[in-house]
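First the structure, which I've put down as structure tokens, then a few questions once you've had a look.
All protein chains but one are shown at their positions in the complex.
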Amino acid sequence: MELFVKKRKLGSVKKFLYILPFMVLLGVFAYYPLYGWIYAFYDYTPPIPLAKSQFVGLMWFHSMFENQTKINQILQVLKNTFAMSGLSILFSWLPMIFAIFLNEIKSIRYRKFVQTVTTLPNFVSWVLVYSLAYGLFSSQGMFNSLLQQLGLSSSPIMFLQSSHHVYLSMWLWLTWKSLGWAAIMYIAAITGIDGSLYEAAQVDGATRMQVIRHITIPSLLPTYFVLLMLGIASFLNNGMEQYFVFQNAFNKNTIQVLDLYGYNLAMGGGSYSIATAISMLKSLVSIILLFSVNGLSKLVRGESIV
Amino acid sequence: MKIRRVLKKSVVLATSLCLVASMLTGCGGKDTKKDNAASTAVKEPLKIEVLSKAANFQGEQAGWFGDIVKKKFNLTLNILSPQVSGDSLYKTRAASGNLGDLVVIDNSQLKDCIASGLVLDISKMIDNYPNLKKYNEQFKYFNANFDKKVNPDGLVYGLPTNMSDTSPTSYSQSIPYSSPILPWNLYTGVGSPKIDNMDGLLTTLKSMQDKYPTTPDGKKFTAITLWKDWDGNTMENARWLSNWYGYESPDETSSVMLNAEGNVQPITNDDGIYRKMLKFFFDANKMGLVDPDSASQDWNTVSAKLTNNQVGLLWYSWETGFYNTIEKGKKKLGTVSVPISDLNIIQKGDPYYGDGSVFAIGAKAKDPKRIMEFLDWYVSPEGMRYLTSGIENFNFTRQADGKLKYTDIGQTAFTDNLKVPAEYGGGGFKDGQNAINTLLLGDISKDPSTGEFYNPNYWNSTIEANKTALTNEWTEKYHAKDAEDYYTKNKMIKIVPAINTSLGSDSSDIKTKRSQSKQLVVDTSWKMVFAKNEGEFDKLWTDMKTALDGQGWKDLVTLDTERCNALVKLRAEATANAK
Partner (left out) sequence: MSMHVVSSKKKKKMKSDINDKLISVLNYIIFGVFTLICIYPFYYILINTISANDLSAHGDIIFMPKGIHFQNYLDVVKIPGLWDAAKISIGRTVIGTFLTVGASAFLGFMFAQQDMWLRKFWYRYTIITMYFSAGIIPWYLTMRNMNLTNNFLAYILPTVVSPFFIILVKTFIESVPRELQEAAEIDGAGIITFFIKVLLPIIKPILATVAIFAAVSQWNSFQDTLLLVTDSKLYSLQFILFQYVNQASSLSSMINLQNSGSTALQTITKMQTPTSIRMTVTIVVVAPIMLIYPFFQRFFVDGIMIGAVKG
């Protein structure tokens, strides 16, 4: 018995040894550079070495909340971030449904065509997307010309400068750009579903919707929940490129998400330290969110994701 | 036993990885100088890293310029460009202790580099180089006055870029940097009315836009078009219009404007010039004269409009280059200066002591002597001609009177990227240009062989060739040879000496305050221009002031006023010295 236990323990350690080199790789590239977080506690401007820089403790962290104006600004920025991330999470099931209904297309050629074409927007950089948006929605653009020709409006509508519906329009652009690409994961997962389940369903005379409801969706749920959880953990990270190209004086209030706010701050002040401070805070929040959702998942579904 | 197998597998994996890598690079080797068999007689081939903030290309200098540099110095320039790779390129290399062999950095970066020992003291080397020696006085003056804390002994670390050799108090260009410019055919089309002031300008613009709502090819014409790309501390378009009435925004300040008499004015002044310019744009917008796409378009869209003569009011001196050509000038088409009677333009003088950046040699440079030789050639008449005009007998020729003239090829060699003959290095002319992209000795300096400026636009031959029906008509009407001449004759322009030095560093607290207030000022300015009525215009202004106060605006104003006062003193000194 003892030998058996020892053999099992040895086996489990052996399995770890297989992944050890990769863990070391991660350690070197991801964990070791973390010593650089110390820059957030100094007034650091390269090339002045750290030794000659002034130690400022938590000053950078405080400075983001130091007066009412700043606090109001951060609150607005967080509101924008919550709105954008909230929308994404609310509609996080779209890629899954996309994949499911794509799978329902009987003609394989049409299916392949649709799948390929819908991934194209993913490859258009945000800068170029804005050029296209400008061509479509500026006062001389296609939309306004069409509206005027149809007699629907007398003066051009300034779509791009509007501060209304910013969340919605940003979400629409994001969906257009990423839906086809994100669906790939679910399409692959569908391919991995046990075919015998479908055969059994056919024998029972199930309709297509019933098959989707009782077989396809449950099989995709594990993937969905993992991705959902990762998405929640990334709540504060919207990326900044999309919002940067669309921002202007009129919509800045609602379009400035946390990543863009950080970028504007760092670019303006040129301060490396404050950028590091913001990055630290975001990491902390992400990891807390990750483990909270994980705990929640354990409670509700009985399974932990991580 | 099993563990050994695992280890063996890991070793195999690692070895194969390394093999692959070594096939591609030599497994972790950095770039090493290899002795070339075909080297020039005197020197070994040397590749130096040039970190230039003015460069917009990253890679090895190739083409005809690269060819010249290789032939003369057996030098290859590996250009590193923060404009391409981002500011992080500078930050990371600075943090690692080696910026490059030759660097072009701005004044504030120079300060940090001197303090951290990243650049070389070349005071003792300059006298060994005949061309550089000529400008040693300017070098010494600049470095001595640069920053007494960081460089108390005034050692020469930086060689300022674009130095002119005229004087600190003169202005040698033909048109101020910012002044009113209108399309001539449209202006004469509405009767060339005399414009007395900004309101008069609005009336004239309105009549132009009413009479010519579209260009000949059907595109919409707008009197005024704005863009947000270059907004810095303030709305850039409004800032440059403030120059028309004597106020400019000095470098290293963000909250005040300064005029030639030394009067410091916070941007937030209720009867200040900045608000006046915003009001001008606001009034223009109320009259339907402002491009509604201004807030969402970028510079690329604007340049397309400028090229197509879709814009009524221009102000930057170089904007005329978008539409004007000699052919069009013959037909009296083009954008030209149109004076407003009450103008009081402020203009910085020639950059006698440089224009804000410097050349410096890295402390760890591989061969400082060779780099100095290269810099010496960079400021020599021969080098200058290559840098500003191109290749003799290809882009230009020497006339009988010794002066230079553009060849036909030379006129379009840059824009059309014409092929350079193989004996000069081959390749396209534009492709082969100097990628460092800035001059040490500026082109507003005299070429000793001709007595004219190096800048081909100021050669007699070029000026003569550019005389067209348009310029003749203009000269007749305004009795002056160019805009600068007119404004000087009519006392509508004040030249202030160009001071090139650092007025101080910002503490992190100030830096943050600046970046916060800058966003507020810029965004509010735009909203004010497009406000629906004066009530909204005024409210936005007052709200902005309140919010700014809450962000520590007063501290910025105090600091910036101090800096302006110091600047005023330096200007007075420079004026006194020049006499």
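We just call them A and B in the order they show up, numbering each chain from 1.
Rule of thumb we're sticking to: a contact is a pair of C-beta atoms (placed from the backbone, for glycine too) under 8 Å apart; a residue touches a chain by one contact, two chains touch by 3 or more.
Note that the structure is a prediction, hence the values are computed from the model and not measured.
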Contact partner of the left-out chain, one of B:Ile68, B:Ala95 or B:Val156: B:Ala95
Per the touch definition above, residue among A:Leu75, A:Leu90, A:Leu168 or A:Ile287 touching the missing chain: A:Ile287
Residue ranges of chain B at the interface with the undisplayed chain: 9, 17, 20-21, 24-25, 28-31, 49, 54, 56-60, 62, 78, 80, 83-86, 88-89, 91-92, 95-96, 162, 173, 177, 219, 229-230, 236, 299-300, 303-304, 306-308, 316-318, 321-322, 348, 351, 355, 388-389, 414-415, 431, 433, 437, 439, 442-444, 455-457, 498
Those residues of chain A which, in the complete complex, touch the missing chain: 8-9, 11-13, 15-16, 18-19, 22-23, 25-26, 28-37, 39, 46, 101-106, 108, 110-121, 123-125, 127-128, 131-132, 135, 140-142, 176, 179-180, 184-185, 187-199, 205, 207-209, 219, 222-223, 226, 230, 233-234, 272, 275-276, 279-280, 283, 286-287, 290, 306
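Here, only the chains that are shown with their structure count from here on.
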Computed distance of Cα centres, chain B from chain A, in Å: 39
Complex contacts: residues of chain A adjacent to chain B: 10, 14, 17-18, 20-21, 43, 45-49, 52, 56, 59, 63, 67-70, 134, 138-140, 156, 158, 160-161, 248-250, 252, 264-265, 267-274
List of chain B residues in touch with chain A within their complex: 2-3, 6-7, 9-10, 13-14, 87, 90-92, 94-95, 97, 99, 112-113, 115-116, 118, 220, 228, 292-293, 295-298, 301, 507-509, 511-512, 514-516, 518-519, 522-527, 530, 547, 550-551
